[in-house]
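The other protein chains are all here in position, but one chain of the complex has been omitted.
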Amino acid sequence: MIVDIMNMLFNGTLTGAVYALIAMGYSLVYGVGGIMNLSHGAYFMLTGYLLLWMLQTPFFIGLEWLTVVFALIIITVIGGLTFLLLVKPLQDSHVAVVIVTFGLAFLLEQVVLISPSGTEVWSIGQLRLFQGYTMVFGYPIVHQYVFLIVMSIVIVLLFALFINKSKLGKSIRAVSQDREAAGLMGINASRILLYTVMISALLAGLAAFLYLPGASLDGPSMGWGYLLNSFAVVILGGMGSLIGSVAGAFIVGYTISFTNVFVPYGPSWAHLVPIIIIIVILLIRPQGLFGKKELR
Amino acid sequence: MLNLKIVKEKMNEFPSYLKSWVKTFTGSLTIFCLLILFVMPFLSANQSFTHVFLRQFSLAMIFAIFAASWDLLTGISGQISFGHAIFFGISGYICAYLIKYQSFPIWISIIISTVVAVFFGLAIGFPLLRLKGPYLALGTLAMSLILLKLFLMGSLADWLFGSEGISALPGLAATPVIEYFILFIFMILTFVILIQISKSKFGTILKSIRDDEVGSDASGINTTKYKIYAFMLSSFFAGLAGGFYALYIGAVNPTGNFGTVLSFFAILMASLGGLATISGAALGAFFFIFLEYALIEIGVVEIGNLAIDFGLYKFAIFAVILIVIIRFAEHGILKPLLERLKDLWDLLLGR
Partner (left out) sequence: MLEIKKIYHYYGKAKALEEISLKIEEKALDAVIGPNGAGKSTLLRVISGLEEPDRGKIEFLGERIDKLKAHKITKKGISHCPERRRLFFDMSVADNLKMGAYPVKNKEVYKAMKNFVYELFPRLNERRKQRAGTLSGGEQQMLAIARALMSKPKLLLLDEPSLGLAPKIKKRIFDVIEKIKQEGTTTLLVEQDAVLAMDIAENIHLLEEGKIEMRGTKKELEKEPRIKQVYLGI
């Protein structure tokens, strides 16, 4: 019993920590620019495969840490290009933005799928910074995951500091509160949005770097699951609310791990949990638990 | 009484209306295309022709119906659906179940499964209607994923048939040619009905809701009612297509009938043809199916020492097409292309 509880608590925290990172950026992009970026999950997936591909290249033997730097830079640039090439020209139409980013996510998935590593399950365990585990109440606590949780908390705190204290962070908030007024202050809202999308892609990439070495690359379609779960997190916390996304991430995390551990046939039902959360929250409290704004 | 009189007048006008329509560019072109489609099956009795090439046309017709149903909901009424596979899949499953396990006749099964799809349209449309724009898109996507995952679930396999689905269904008809003509007739009916609807007062109301929901509400239109109608109508035709598709393939399974990729196809085909045109959906479907067919036929091409398998790349190519269309030609490419042709036609006829 105590093992089950430990299992639920640890995995819930782990899932929450991963989704806090992914969902924070996703939520920020919507909050600041009203942009629903459906390729966000694909950024996470693609970072995993970028790491894999580079690790498979002889050049990087002994320089594994460099793959991380490159992967994060590439994914940040892809985020920026998504905004500049696809989203910015279509900003006035919600439908177009949703369809075009849906198309991009689909494209990234297919590109990975037709690559030589597309159809198998892969490990990028070389990038684990910590090996081994410690038994606590009979449950193995994996060190790499503890590292992930700590890093996630640190990143969330740094991010909150950045948004609340730095000049760029403040301009991001200004654009999100009143885009036109921000323009009158001399703030180039388009540029701020570009930075926001790039930051969100970077956060998704960081989450992939922290989580995937301890888990596995389950195929290019895994991006959709992460997208949908992030959406659940953000719907729960309220679009555009940072505290909301972090709280939402942990609620979703614990709900999933609870279902996994305590519900009969848990693992298959656990897939459904986030989707059910989405539907229920959308129907009873569309602004989310922490959001102020009604949906647009 | 008055209505009857109007109907009678319309009836009397009908032949002349048809005559003048045929003389228009769209009319002539449509008739031309329909004639080609009509004679197509008689071109060859060769097995490889009827069982492979002709069946691509049948498939295109099924997808034309499906894409048109999506266009009615998203293009005409502005309710973005990313989960159109819901109606397509549920109808396919019901149809397969009734035929295989309840030994219902094919046509009864298709009717029942289409009606069930409409109920799903109602059941899903009603709660999701409060959502707007991207939220509705993701709400419908989430719904379709729930269904996909439920049907995939091993623990529910006793009721929902698991990942194997239902197979070894009888065909829609005894021969591919009969199947072709059945689908041909249903496609024409679907398009006549949907185009008439989009031009009717009802269609105008749907468009006004799409363009300005608050304004429509303010001017006394019961927007909720009309949006539900749009959902039900759309799910009717999506369901019809789904039922046909199950019989066309001869089997149903979760990814093949509920997969996100099907919703993606509907979006792609309708966008190719041109959003909110209905008829564009047919153009898009034929273009799409034959592009897919061609890519698979081309297969592996060797350029230098690089081997490119187009069959493998097809989805990536579709994704690029979708992105390029939405980014650079929001009105589709096929419809505007036809309009350029029409200008040429008018020029030639000196109009």
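Order of writing sets the labels: A and B. Residues in every chain begin at 1.
The rule is short, and it goes like this: a residue touches a chain if its C-beta (ideal position, glycine included) is under 8 Å from a C-beta of that chain, and two chains touch if they have at least 3 such contacts.
Predicted model only: the values in this text are computed from it and were never measured.
Student: In the intact complex, which of the depicted chains does the undisplayed chain touch?
Tutor: Visible chains that the missing one touches: A.
Student: Please pick, from A:L85, A:M185, A:I243 or A:V263, the residue that touches the omitted chain in the full complex.
Tutor: For the chain that is not drawn, the touching residue is A:M185.
Student: Against the chain that's been left off, what residues of subunit A make contact? List them.
Tutor: Residue positions of subunit A that touch the missing chain: 167, 170-171, 173-174, 177-178, 180-189.
Rule of thumb we're sticking to: only the chains that are shown with their structure count from here on.
Student: I'd like the Å distance between the centres of subunit A and subunit B, where a centre is the mean of that chain's Cα atoms.
Tutor: Averaging C-alpha atoms per chain gives centres 34 Å apart.
Student: Could you please specify the touching residues of subunit A with respect to subunit B in the complex?
Tutor: 36, 85-86, 89-90, 93-100, 102-104, 106-107, 110-111, 113-114, 224, 228, 231, 264-265, 268, 271-272, 275-276, 278-279, 282-283, 286, 295-296
Student: For the complex, give me every residue of subunit B touching subunit A.
Tutor: 74, 78, 80, 82, 127-128, 130-135, 137-139, 141-143, 145-146, 149-150, 153-155, 260, 264, 267, 271, 312-313, 315-316, 319-320, 322-323, 326-327, 330
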